[in-house]
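All protein chains but one are shown at their positions in the complex.
Up next, chain A:
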């Protein structure tokens, strides 16, 4: 349905996006995962024809969307990362304006506005000025403005940044509904791996402007089939213990957190026993030690050596 091939973008000496290729099939929900500065926003700006790439193609329904962007723009809803609304106007006035930009008018426009307001749960606040809304409400109206023209493809650039858990959950459920019930094709970018895990059928992982892995969640987890993730919960921290783990040739990553250590190591039978031995040797008393199923966070760590939110 929508495909980009070999997309690159340079800003002076900085190569922000390098040879990115990705595809959205009709009705699927695709995640674009990567840390801040990975090139996700630049990629979707180019995909939505808002930014001209240095090289590469954007193909929509077998047509070159860079040469002829009109059809894609008609079918595309973009939810920008910023709150792209006129804050001095009410939500209703904003929706009237953005609806008219897509050729909606009269009763059809008003009906559609009422419909999306119900969808985002803000019917009772539609006359309030946007500047008086909470962060979560602004995010919801930001999404509503992209849904007025019944887009076939919805591109969302980190739509849950900086909001409370309740609003975040509301938005994630809404996106799931749009995808599953309204059959809207969704490209969802985020650096929250749990959101992408929850919403997306397929995932692309980006880092330093490149797609470094892609596939279903299972495909990505399989990248770590030679490795094991072990969680060591401890009450205290011990630098010598950490160094000992890091010095072990079979351990690829040691990540320290408030509650303990996460260890990614080659799969082997005596791994847990060795970890116990390291703890004992450094007078550490783990309160729990468990093998975990690798998360997308672990996959990212495995691929890049960095955490997603570094």
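The definition used in the following text is that contacts are C-beta pairs under 8 Å (C-beta built on N, C-alpha and C of every residue); 3 or more make two chains touch, one makes a residue touch a chain; residues count from 1.
Throughout what follows, contacts and distances are computed from a predicted model.
Novice: Can you work out the missing subunit's protein name as recorded in UniProt? Choose among "D-alanyl-lipoteichoic acid acyltransferase DltB, MBOAT superfamily", "Clumping factor B", "ABC-2 type transport system permease protein" or "Nucleotidyltransferase family protein".
Specialist: "ABC-2 type transport system permease protein"
Novice: Please identify which residue in A:6, A:103 or A:162 touches the non-displayed chain.
Specialist: A:103
Novice: Of the residues in chain A, which ones touch the absent chain?
Specialist: On the chain A side, contact with the omitted chain comes from 45, 48-52, 70, 73-74, 76, 78, 80-89, 93, 97-98, 100-103, 145.
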